[in-house]
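One protein chain is absent from this view; the other protein chains keep their places.
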Amino acid sequence: MLRYTFKRLLSLLISLAIASLVIFMVIEVAPGDPASFMLGINAQEDTLAALRAELGLDQSKLQRYLGWVGGMVQGDFGTSYQYRTPVSQMIADRLWVSLPLALYALALSTLIAFPAGIYAASRRGKAGDIGVMGATQIGVAIPNFWFAMMLVLIFAINLRWFSAGGFAGWDKGAFAALKSLTLPAIALALPQAAILARVMRSALLDVLGEDFMRTARAKGLTKGQALRRHGLRNAMIPVLTILGLQFSFLLAGGIIIEQVFYLPGLGRLIFQSISARDLIVVESVTMLLVFAVIVVNFAVDLAYAAVDPRLRART
Amino acid sequence: MSRTLILGGVLSALMVLAALVSFVWTPFEHTAMDIPAKLQTPNATHWFGTDHFGRDMFSMIMVGARTSIAVAFVAVGIGIGLGVPLGLWAAARQGGWVDEIIMRGNDLIFAFPSLVIAILITAIFGAGAINAIIAIGIFNIPVFARVTRGGALPLWAREFIMAARVAGKGPARISVEHILPNIANLLIVQATIQFSLGILAEAALSYVGLGAQPPTPSWGRMLADAQTLVSIAPHMALVPGFAIIITVLGLNLLGDGLRDALDPRLRVARV
Partner (left out) sequence: MSLLEISNLSLSIHGTQILHDVSLRLDPGEVVAVTGESGSGKSMTALAIMQLLPDGSEAQGTVILDGQDVTQLSEAQMCDLRGNHLGMVFQEPMTALNPVQTIGAQIGESVRLHRSDLDPAARTEEVLARVGLAGMSPRRYPHELSGGQRQRVVIAIAIACGPKLLIADEPTTALDVTTQAQILDLLVELAHEDGMGLLMITHDLAVVAQMAQRITVMQNGAVVEAGDTPVLLSAPQHPYTKALFAASAHQAKLPEPVENAPLLQVRSVVRDYALPRTGLFSDPGTFRAVDLVSFDIPRGGRVGLVGESGCGKSTLTRAILGLEPVQSGSILLDGMPVYSDGHPNLDVRRKMQVVFQDPYGSFNPRHRVSRLITEPFHLLPSPPKDRDARIAEALRAVGLSPDDAEKYPHQFSGGQRQRLAIARALIIRPELIVFDEAVSALDVSVRAQILDLIAKLCGEYNLTYLFISHDLSVVRSITDHVLVMQNGKIVEKGATEDVFSAPKHPYTQTLIEAAPVLPITDTA
């Protein structure tokens, strides 16, 4: 188990190194000089040079890459070209909206999808199964940002149960904050829950065809007992894979949903920075998102090993 | 033919038809503004109503289908064109360093959600339909590479591949002659799924302004226009939303239907 963890950790570090290099190089290719963008067209050549030196733009590419990565490791993400404030501070503020939103949505999606998938699998071919599958088929087809607009129309504008947008802030208490994240989380979660429920159902149905399920039935377990005691854990392996992928969809999807609800999260930050050509912010936020996805995949790999003893034994 | 396949086929065909007909005919010029007739709900003249500039939404939906289909189609093409050869190559060199590099590269791309790729590309080159295609297409490459490799690996262990090797055929020739025809089903089904995901992704990118730029009409941007007006003109959001849902639903049903119709295991069971 230790060796397995170590191997996964090593591959995580390599992925991070390559990802950071890719992001850095892509941003390097970007046309335009941040210094002249910040100072406008009429800037003097010596003021420009001074600003470039201040931003570190006069160093070699290698130096700047190492400086960027080295800084990030220590929690220093550089200084925003636009606001002249530390990027780490800007990200930290926004993270308090985006991360809870993604986790809230993940929790909702799991809570809806698992029971729905298990229910459909146990009622295979019957009305309940067909109903759940039909609902998920539509759920998969709904764009989450459109669904968000419909939620606003119904629950904020017509019923006035929630506000149409904005974030209450954590200083107003957890309830108020979570309430303002509820509609966005539902909009994010439902289409993902539809996918997850389908995966859960088909993973369970695959397991139901396995020989060991017949052994379980021959032991005297009822269909339901066999499904719960022997089917679920074996079905978790494909489900975990999708769950890991969904986290990255939820983070990215959050960027768009934040636009619908005017939430001050990473998504708003990244769009503002793009229009202001504040590339250091774009670079760092992108790296953070990629970092989150890679770390979640690492966690999924560890979860595999917890579920499946064969993985623990190998490597 | 199953009902799923027929329903999916009809819905998908409807969208393709709308896109094709829009080249020769639309009820109104889709860019023609008519301010006095703005924000009309669906009626006999404007079947899907009008937007805040009085443009005919039915015409916009028809022309928008063109954008969605073109973006998703080319993005799937990129995924197949690069992903399938990579997947075949990786499977032929299973366990070797080529396989390792291709699969690690795949994992790396998976770590960049397609929206993040789109943001990066837009940050550099600015927004546009081409950038949306590239962003969605890049994400399709590892999907097809994985599906191809996953389908090819069990085939490489089959005896008819051994027989071909005994007949002196090389890995490239075996991949094209024996592997590819036997995973075509898988690829067709995956292509319809990626096509529907491509439509959704294109809509999302246009909605946040990273996709097709004006005056090219797109469903995602119609939704962005509708956002501030949703309380007074809900049809502006409902119409493009339903267009997206129906197209994606149709493609997904088509994919499911094809999977059942093409699955060789099921066919054997029926014989």
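So that you can tell them apart, the chains are marked A and B in the order they are listed, and the count of residues begins at 1 in each.
To be clear about the criterion, a residue touches a chain if its C-beta (ideal position, glycine included) is under 8 Å from a C-beta of that chain, and two chains touch if they have at least 3 such contacts.
No experiment lies behind these values; they were computed from the predicted model shown.
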Options A:Ala216, A:Leu243 or A:Val296, residue touching the unrepresented chain: A:Ala216
Chain B, residues in touch with the chain not shown (by the definition above): 158-160, 162-169, 178, 181-182, 264, 268, 271
Contacts of chain A with the absent chain, listed as residue ranges: 3, 6-7, 10, 210-212, 214-222, 229-230, 233-234, 307-310, 313-315
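Note that only the chains that are shown with their structure count from here on.
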For chain A paired with chain B, centre-to-centre distance based on mean C-alpha positions, whole Å: 22
Chain B contact footprint on chain A (complex, rising order): 11, 14-15, 18-19, 22-23, 26-27, 29-31, 137-138, 140-146, 149-150, 152-153, 157, 245, 248-249, 251-253, 255-256, 259-260, 270-271, 274, 279, 282, 286, 289-290, 293-294, 297
Residues of chain B touching chain A in the complex: 104, 107-108, 110-116, 119-120, 122-124, 196, 200, 203-204, 207-208, 223, 226-227, 230-231, 234, 237, 240-241, 244-246, 248-249, 252-253
